[in-house]
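For reference, the structure discussed in these notes is given below.
A single protein chain has been omitted from the complex, and every remaining protein chain is retained in its original position.
For subunit A:
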């Protein structure tokens, strides 16, 4: 497995090194710095130098590098490095960069040693680690004995948890990815959703979670009847679901019931994915380019929202790329504000509130710098869009119930549910065909 984990700063200095197997020398880390970090153009996240293989990721201004001399599991290496970063962030108040490493390095050693032993990942779950890696608080032998069952993953929860207010927060977050071709067909549309829980519950609660899953409702007719009465009765088909390990997979496989004993604190209960067949993108974006002369063209982008008018999208940002030799632009928008940002090589159009089932347009005239030298043609990067739609799911997923039962303590837990849809890789390519010097492009296309 992993022989050593190294942390490099941007300058290529090793700021932290944990050697698990004693087979990584200083010359090895030096070789990595010279051969990989010093050359900015290295293109692969796995490189071999001699007999040593390096796996590296970059987080903020830090390179995290795992070395190995054997045939180790590459997927495990990357997954565990990212999990490790998550642990650090959770300990260091959401931050992880060169400064935090320097500030907290004794703690980092402690965490790395818990997370990996002899290069094998052991326990890289921040919530579990926090139960027994506590700075400045001694743990008695008695307490430690109770904890070790939890620390070895045998039970999800530390023993004897008591909360005054028993609460559970359920966040359903959906990220919409979209790729529209230059011929205005959808190449790829996908919703990646995750259900995050924040659990503040006493004892050993058993939870059953239900949403408007078609396969579940087929199997539980009574429940679906109730759901139809309560909700809109929409039944959802998911392409793929992935669960947190606390979910009893056998039971899910048998009758699609999502039953689990949750760990304490924050975790992702499930991730799911729905592909284009079922997804209606929340925004339609329709760009048109009209070229007037070699140094001037007009971009027209029409955006219409397709979601229910009761919701409002916020923080909408449309990034409309323009050529590098753009001199100035004039933008005409009906809502929001649009500005040419030379560093981004794009017009950034920001709209604070975008209601559902509405439509708006930007007309931007772009003036290019004339140049004598023949320029490489503009590669036309796609238009990118970001947005948030609170309280809506683009897939139509709805929480039907979350039953929490704790046999001994018998309390009523409060449940809070939030929905959010946001734009991920929301990309629309510019059209191939460029209207030339036409006064009215819309008419022209209709003909």
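In this section, a contact is a pair of C-beta atoms (placed from the backbone, for glycine too) under 8 Å apart; a residue touches a chain by one contact, two chains touch by 3 or more; residues count from 1.
Quick note on the criterion: contacts and distances are computed from a predicted model.
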The chain that is not shown, which UniProt protein name from "Proteasome assembly chaperone 1", "Sepiapterin reductase", "EF-hand domain-containing protein" or "AP complex subunit beta" does it carry?
"AP complex subunit beta"
Which of A:102, A:184, A:296 or A:328 touches the chain that is not shown?
A:102
Contacting the left-out chain in the complete assembly, out of A:57, A:259 or A:420
A:57
Sort through A:80, A:100, A:166 or A:300 and give me the one touching the missing partner chain.
A:80
Those residues of subunit A that touch the unshown chain are 1, 15-17, 20-22, 24-28, 30-31, 34-35, 43-53, 55, 57, 68-76, 78-80, 82, 102-103, 105-106, 109-110, 113, 117-118, 120-124, 132, 135-136, 138-141, 144-145, 147-149, 151-154, 177, 179, 181-183, 187-188, 190, 192, 239-245, 249-250, 252-253, 268, 270-271, 273, 275-276, 374, 376-377, 379-382, 384, 425, 427, 429
